[in-house]
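Dropping the structure in here first, questions after.
Left out: one protein chain. Kept in place: all the others.
Showing subunit A:
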Amino acid sequence: MQIVIASGKGGVGKSTVTASLLYLLKDEYRLIAVDADAEAPNLGLLLGVTEWEEEREHVGAKIARINTETCIRCGICQMRCPYECIYVDDEGNYVVNELTCEGCNVCGLVCPVPGTITLEQVRSGVIRKATTKYGFPIISAQLDVGRPESGKLVTEEKEWAKQIMKEQNLEHMIVDSAAGIGCQVIASVGGADVAILIAEPTPASLSDVQRVYKVVQHFHEPAYLIINKADINPGFTGLKEWAEQEGIPILGEIPYDSAIPKSMSMLRPFIEAFPESKASQAIREIAEVIKQEIIK
């Protein structure tokens, strides 16, 4: 089974909750964790991974380059670039901004001087594998800064995870997705059996989780909700009302607990670092519901 954790908004607790859930499910099930937030990967850190066993470079991104020797400075490439990534430098040369180029090759196609603009393959990032101290493996991707194609990196890491599942006869893949609703999230949600949404009771988090829920609906996946920092905004009923309206079961509520940031600094799941904290009691109950309702 493939379970994806998503929230739309960043910083609501996807990785912290995922790390503790993994910890609680690891003894009963054979798991693999996938950190699918390739632009800000954190799950490995939270699971105490310090060294990676295997690292695969992902060479997939394409970046346009302009040969200034043969360039006739006609400016057509700059005019036609759909993403406005070509600029003129101090010496009057047309240059591609490699940190914003999408690699579509329109500049190369419209350039009147053959061979002047070429599309070059560059490294877009790395995908790494480790075995956590808890026994289960983790796959984590990291996009190189300023590169496109983070979604493709996530697709690739899920493929690798599937391969490991076969080799090691694992049962469940838990995917910790990125913030947002774009390519990384679509690659994370696509192919999952169940989505667990995480939100906090704030208007911003509600707005973002509603958006990511639409993505989940697009893939016809059943969704569940965990309310994190449940007590930070008493009187805000919008989140629960929305879940009720949409018929999204609430798996549980985790209160704001200073044990969580403390455990993050210790690089340990909060359930392990502070098993008696309020948050840990809540996540234990949530894990039980997941075992009964979702994994079965």
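FYI, a residue touches a chain if its C-beta (ideal position, glycine included) is under 8 Å from a C-beta of that chain, and two chains touch if they have at least 3 such contacts; residues count from 1.
Here, contacts and distances are computed from a predicted model.
Colleague: Not counting the visible chains, the remaining one has a UniProt entry; which protein name from "Cobalamin biosynthesis protein CobQ", "Cation:proton antiporter", "ABC transporter permease" or "succinate dehydrogenase" does it give?
Modeller: "Cobalamin biosynthesis protein CobQ"
Colleague: Using the touch definition from the top, which of A:71, A:101, A:161 or A:243 touches the missing chain?
Modeller: A:101
Colleague: Please identify, in ascending order, the residues of subunit A that touch the omitted chain?
Modeller: 8-12, 15, 37-42, 45-46, 62, 80, 82-84, 97, 99-106, 109-110, 119, 143, 145-148, 150-151, 178-183, 185-186, 201-204, 207-208, 211-212, 214-215, 218, 232-233, 236, 258, 261-262, 264-265, 267
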